[in-house]
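First the structure, in the form of C-alpha cells, and then the observations on it.
Just one protein chain is left out here, and the rest sit where they should.
Labels A and B are assigned to the chains in the order they are written; within every chain, residues are numbered from 1.
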Amino acid sequence: MLTFDHVTKQFGALKAIDDVSFAVKPGIITAVIGPNGAGKSTLVNMAAGSYGVSSGRILVDGVELQRLPKHRIAHAGLARTYQNIRLFDAMSVVKNLEVALVPPRIGRLVADTFGLTPRAAAEERRARCHAVLDRLGLGPYAERQAGSLAYGQQKLVELARAVVAGPRVLLLDEPAAGLNHGETEQLKQHILALRAPDLAMVLIEHDMKLIMSISDTIVVMERGRVLAQGTAAEIRANIEVQEAYLGQPGAIKDIEAAARGRRNRVRIREGEGLTWHQP
Amino acid sequence: MGALILQQTINALTVGSIYALIALGYTMVYGVLRLINFAHSELFTAGAFIGLALAGALGIAGHPTGGLLVGLITFVLVGLVGVSVEIVAYRPLRGTSRLAPMLSALGMAVVIQNAVMLIGGRRPMIYPSFLPSGAIDVFGAVVSYKQITIFLVAVVLMVGLELFVNRTNLGVRIRAVAENAETASLVGINPNMAISLIFFIGPGLGAVAGILYSSFYGVATFTMGFVIGMKAFTAAILGGIGSIPGAVLGGFLLGAIETFGTAWMPVLTGGVIGTEYRDIFAFSVLVLILLFRPAGLLGEHVSEETRVYKSDF
Partner (left out) sequence: MRVWPGALAMALLPVLALIAGQFLPAYPLRILDMILLYAILGLGLNIIVGYAGLLDLGYVAFYAIGAYSWALLASGQFDIHLPFALVLLIGASLAGLAGILLGIPVLRLRGDYLAIVTLGFGEIIRVLMNNLDGVTNGPQGIARIDEAHLFGWTLSTPHDFLYLLVAMLVVVFLFVWRIQESALGTALSAVREDQDAARGCGIDTTRVKLVAFAFSAFVGGGCGVVFAAMQRFVSPESFTFWESLIIVLVIVIGGLGNPFGALLGATLLILIPELLRAYADYRLLLYGMALVIIILARPRGIISRPFGPTWLMRRLGGGKC
C-alpha cells in the first residue's frame, strides 16, 4: 500500500502540492487525473525520490520513503516508469531489466565480480528477466539494443524494467502518451494482466478512455490539491451529473481537453451524494 | 603586521583578478554546454604569446597605451580562435555522449599548446610589460601601478560582461540558451549564435588575462596555461559553476586562499609545509568545499538529474 500523508511540496513561492492525503490500495489500479500543472507528476517524482518532500510523509507498507536515499526507495518496493522514456539506450533490452535486479549489497557485488557467489543466482536473475520479457511480448527483442527499438516497444521495456524486481507499488507516468490506438490497447491488456493482489498500481494518464476502462479508483487533482476521489463509475457519474445540471454535453471530452492544458477547463464541483474531498 | 596583511591582500587581489577573468570563460561554457573546455587554458597562453608577437610587429612593446591596443586585438583574435575551436571540435559532437566533447577539448588543448610551442619556442620568453611601472606606498604596503592596472582592467571587463549579459538583447539570448537551449530555439533564438558568442567572449577574456599575467611576472612559457587553467576552473567550481558572479567570487577567493596560505602555512606548520606547495592549496580547498557545499558558493543547489540529465517533468 502507498500512502500520501499530508504531503506538501513548495517550489519557491509556488505550492505545487498542497496538503495531499490519499492511499493507494494493493490489488487495484488507481488513476490520478487532472489538468497539466495539477501536480500529478510532482507527486510521482516525490514518491520516487527525484524531488524532496517539503512536509508530510509518503509511505510504502509503513516505510517512510521521504527519509530514504533514492536508490533505497526502489528496495523499499517502489518502481516507476517515466513520462519521457529513460532506458539505458546502449544496453541490450535484457540488460536493462537486469539493472533492476543488481544485488543491493556492495559486498555481494564485489564477491560476484570475483566469482565468489553461486553462478545459479546470476542465471536465475537472467531467467527472471526473460520471463517478464516473454510475458510482455518482448521475448524476440531481448538481445536488441534498447535505444534501437520502436517507441511503443521502448515504453513496454520500461514497464518490464519496472516490474521485474517484483515491486509493491508501481507508478506509471503517462504510459500511453505517444502510443497509437493499437499500441494503447495492447498496453491496456498488459497493465490489466499485471494486476496482482499485493501490487498497488498508480496510473497517471491523459487518455480518459483508457482510464475509465481500466482503473478501479480515480483521484482527481487540481492545483496541487485532491479535488475528488471515487470509483471510476462515480467519477463518470459525476461528470454526467454535471452535464445534466450545466447542460454541457461532452464533458468528458472537455476534461480530456483540459487535461491536455487547453483553455476550456471544466471545474468539477462538489457533487451530491458522492464522496468528494473538501477542495 | 598590518602592512604585511595589507600587502598580501593586494597581492591576492592581483592574482584573484587573473583567476576570475579565466574562470569566467570556463563557467560560461559549462553553463551552456556542460562541457569542461580544456582548451581554454591554452587560449590563455596563446593570448600572452599573440600579445607579445603583436607588440613586436607593431613596435609598441612596453608601452601602456599600446598595451590597450594590443589587448583589444588579442581579445578579438583569440576570441575568433575560440569560436573556430567550438565549430570544428565541439559542435559536431553535440548531442552524442558527454565524454566525447570533453576528450575533443583535451585534444584541442594539446594541439594549441604545441602550436604555441612550435611557433613561440620551448624556452621561457622574457615578456615586456604592457602595464605602467612604478609604485605607491599605502600604509606601508607597496602597491605597484601594475597591480592597480590589472585589478582595474579585470573589474572593467567583469562589469562590462555583467552589463552585457543582463542588459543587452544578445546577453538575454545567451542566458535563454543557457537556461534551456531547446525552449530558446522554440522562441526563435539560434543556440549556435549564442554559443559562438560565448566562445568568443570567454577565450577573449582569457587572452587578456594571459597578457596581464605575463606582463606582471615578466615571462611567458608555453606550458604556463596548464596549472593556471586548472586553478581557474577550480575557482569556477568554488563560486558555483555556471554562475558569472560565482566565477568572480571564486577567482578572488582562490587568490586569497593561495596568497595567505602560501604566506602563512610555513609559519603555522613550522616549515613542514613550505611555499612549494602553493599549487596544491587550491585543490585541497576544492575538495573541502565540495564536501560541504557540492554546488559551490553561489551555485544553485539543483539535483544532478534535473540539470545535467534528461529532465523529467
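Simple rule for what comes next: contacts are C-beta pairs under 8 Å (C-beta built on N, C-alpha and C of every residue); 3 or more make two chains touch, one makes a residue touch a chain.
Please read all numbers here as calculations on a predicted model, not as lab measurements.
Student: One chain is left out of this view; which of A:Ala100, A:Leu156 or A:Ile235 touches it in the full complex?
Tutor: Of these options, the touching residue for the absent chain is A:Ala100.
Student: Can you work out which residue in B:Leu103, B:Ile126 or B:Leu268 touches the chain that's missing from view?
Tutor: Of the candidates B:Leu103, B:Ile126 or B:Leu268, B:Leu103 is in touch with the missing chain.
Student: Considering the whole complex, which of B:Met230, B:Met265 or B:Leu297 touches the chain not shown?
Tutor: Of all options in B:Met230, B:Met265 or B:Leu297, contact with the hidden chain holds for B:Met230.
Student: When the complex is taken as a whole, what residues of chain A touch the one chain not shown?
Tutor: With respect to the unshown chain, the touching residues of chain A are 48-50, 69-75, 79-80, 82, 86-91, 95, 98-104, 106, 109-110, 112-115, 122, 125, 143, 161, 165.
Student: Which chain B residues touch the hidden chain?
Tutor: Those residues of chain B that touch the unshown chain are 30, 34, 36, 88-89, 92-93, 96-100, 102-104, 106-111, 113-115, 117-118, 226-227, 230, 233-234, 237, 274, 276-277, 279-280, 282-284, 286-287, 290-291, 294, 304-305, 308-310, 312.
Throughout what follows, only the chains that are shown with their structure count from here on.
Student: In whole angstrom, what separates the CA-based centres of chain A and chain B?
Tutor: 46
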